[in-house]
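Here is the structure we will look at, set down as structure tokens.
This view holds just a subset of the chains, kept in their places.
Residue numbering begins at 1 within each chain, and the chains themselves are lettered A and B in the order written.
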Amino acid sequence: MRMSPPALPRRAAAEFIGTASLVAVIVGSGIRADSLSQDIGVRLLANAAASALGLGLLIALIGPLSGAHFNPVVTLSEWWSRRPGGGGREVLAYIGAQLAGAVAGALLAEAMFGRAPGAWATEPRSALHLLLGEAVATAGLVLVVQGLRHIGRPGLAPVAVAGYIGAAIWFTSSGSFANPAATLGRAFSDSFTGIAPGSVPSYAAAQLLGMLLGMVLAGVLYGTRGPSGEPKSPDPRRTG
Amino acid sequence: MRMSPPALPRRAAAEFIGTASLVAVIVGSGIRADSLSQDIGVRLLANAAASALGLGLLIALIGPLSGAHFNPVVTLSEWWSRRPGGGGREVLAYIGAQLAGAVAGALLAEAMFGRAPGAWATEPRSALHLLLGEAVATAGLVLVVQGLRHIGRPGLAPVAVAGYIGAAIWFTSSGSFANPAATLGRAFSDSFTGIAPGSVPSYAAAQLLGMLLGMVLAGVLYGTRGPSGEPKSPDPRRTG
């Protein structure tokens, strides 16, 4: 079914609700797993599974409304690869909604677990190899999103993006945040999935670098032609 | 394939069998996990996976018969969102079958594990943050069900609802019962997934509050228009 896309305010609201839900799932399942298991591996299995399931569902349900970015890296890379003559207002609205939503989601998770909100995360994450891991994680995410469009299967995004994040949490050293908004939100909860505020800028920088790397890799693999071999369409509304 | 819906008694029988099976899966897998693992996180991984798989299968197999509600919250929200001129008799029959089925399922699980039925659950669950968790869990469930209809994909319900419950068991503080009938049934087994009878009314109240919250969120996201942009249809039999 194809719905005509809603107006920008409603799409921004969808990004806010979606990003808040996503971060509540990530942070909440981390807190719960941390309290239930003695084994860090079991905690991360539960946290990764819940995060992947939640992300996939949110993409399926909100994709037809806003495209279900929930992530400034996705918004920027989609904007760039569609090369519209403009769109800056939309990009700003999306990113603003994502950042606000991520913070709201972290605070909701804190409240659900009876924790006093307001404590900053204390886990530092800034070693060089973690930043390499985070750049790899984000490059892979961008490659998945771009690749699905190039092979003409954007409808697989809920399963593919969720599966990718579930795997990347395990195969990278950094926990695969791969999302500057979620990174900011996770600074607002001193728990299993937290990140110290001082490490947020390094993570965000690594994520933007990873985004560029992912765009380059997609170009190497798929070339500059769009799906089905036509020259790339400038249409800014080509959605799946 | 589209089958003509069966008569109300057969649909109520389907709700009874489906709800009994669902609660037997939830309670039984909880008892088994509790007896096999030393780690509460591992127990909940197994219990959540079995519950989600069982729920998804039951929705697929019984959906064409009764709609596969198995849950008064789903019956009430579906009834409300379709705004039929009547239907009260159907609602009462469904909810009665769900409550009876939930108790029967819990007793079947007890018998399968050689436990003497009749012991009430002893786990109290009434802290305020647990009730917030339960309201969030139920709001999300309603949003998934309503959202699938609004985006025109009700056929995804087996996978989407199962995946949602599997995630919500982890990201909420309350265990995500999200179902007043299953909550009642779980009071009949003093085991891993039990809830003390005294906490049942608070949980049910939080679930009804969550249902309203989910309806409001669905309205914010999808508006009052039905799928494909037509004004909402009053047809009480629009099934997927």
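In the analysis below, a residue touches a chain if its C-beta (ideal position, glycine included) is under 8 Å from a C-beta of that chain, and two chains touch if they have at least 3 such contacts.
It should be emphasised that the depicted structure is a prediction, and the values quoted were computed from it without experimental measurement.
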item	value
Number of copies constituting the complete assembly, 2 shown	4
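Criterion: only the chains that are shown with their structure count from here on.
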item	value
Angle (degrees, nearest 5) of the CA superposition of subunit A onto subunit B	90
Residue ranges of subunit A in contact with subunit B within the complex	1, 3-4, 6, 10, 13-14, 17, 21, 24-26, 28-29, 32-33, 36-39, 42-43, 45-47, 49-50, 53-54, 56-57, 60-62, 64-65, 108-109, 111-114
Partner subunit A, residues of subunit B touching it in the complex	39-42, 44-45, 127-129, 132-133, 136, 140, 143-144, 147-148, 151-153, 156, 160, 163-164, 166-167, 170-173, 217, 220-223, 227-229
